[in-house]
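Entry: chain A
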Amino acid sequence: MEQYSTIVSGFGGQGVILTGKIIARTGMEEGLEVTWLPSYGPEMRGGTANCTAIISSELIGSPVVNEPSSLIALNKPSLDKFGPSVQKDGVIILNSSLIDDFSVVGSRNAVPIPVNEIAKDLGNQKVINMVALGGWSNVTGKLSLSSLKNGMKLILEESGKEKFVGINEKALEKGYEAAKEGVKASSV
Partner candidate 1 sequence: MSRGKVEIDDDRCKGCGLCIEACPQDVLEFSDDFNSSGYNYVTPENPEDCIGCGFCGKVCPDVAITVYKLQKEGV
Partner candidate 2 sequence: MSEEAIAENTAKMKKVFDSPESLNDQHFSYCPGCHHGVINRLIAEAIDELGIQDTTVGTAPVGCSVFLYKWFDIDVIQPAHGRVSAVATGAKRARPDLTVFAYQGDGDFASIGTNNSTHAANRGENITTFFINNTLYGMTGGEMAPTTLIGQKTTTSPHGRSAKDYGYPIKMSEMLAELDGPTYITRQAVYDPKRIDRAKAAIKKAFRIQMEDEGYSLVEFLSACPINWGMDPAEANDRIKKEVEEVYPLGDIIERG
Partner candidate 3 sequence: MGEKKLMRGNEAIAEAAIRAGCRNYFAYPITPQAELLQWMAEYMPKQENGTFLQAESEIGAISMVYGAASTGERTMTSSSSPGISLKQEGISYLAGSELPAVIVNIMRGGPGLGNIQPAQGDYFQATKGGGHGDYRLIVLAPSTVPEAAELTFEAFNLADEYRNPVILLADGMIGQMMEPVELPSPVDTSDLPTKPWATTGKDGRDANTIRSFAMGAEALKSINQGLQEKYDNIKEAETRYEEVGVDNPDILLVAFGTVARIARSTRRLAGEQGINLGIFRPITLWPFPGNRLAELSKKVDTVLTVEMNFGQMVEDVRLSVDSDINTPFYGEQGGVVPDPSRILQEVKKYV
């Protein structure tokens, strides 16, 4: 696999850091080279948070990417900040529950997913990030749904949060399904 980079961005508390870690961890389990780089400092405390996950079959040079292959934008400021820098043939998963206007994406492949609503239906607002990640898996095809489930499970288990594995699995699945709808919506 050529180097594939993803920026996950949202406000603090939406689980962007974890989402990026799951991409990196899953990639590692798949035998790929990976890097994960967070934004850090005061902006994380209640402001926007973002991180960059790169997966690659070759040694990764720069862990910083100015033009990511894909973006998961969980709120509007994130889309505005990173949307225009996504590669022209890149993918943007955007949270259509919070974002109406996504004109900044231009001709890029943008997949709107109403992650808040889906998470609400699942009965847990904390899993919006997993809904989006499920969608990302479907659209990018870089890491399979089952691999991501495994990566997520490993990370949650290591941090003693194994009781949330089930709900997060469901969220990944729902997001994966929803992306099919989203893809249809964006191509209309």
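Following the convention adopted for this analysis, a residue touches a chain if its C-beta (ideal position, glycine included) is under 8 Å from a C-beta of that chain, and two chains touch if they have at least 3 such contacts; residues count from 1.
Selection criteria: all candidates are chains of the complex that A comes from, given by their letters.
Model, not experiment: these values are computed from the prediction.
Chemist: Okay, in this complex, which of 1, 2 or 3 is up against chain A?
Modeler: 3
Chemist: What residues of chain A sit close enough to touch candidate 3 in their complex?
Modeler: Those in contact with candidate 3 are residues 21, 24-25, 28, 33-38, 40-41, 59-64, 66.
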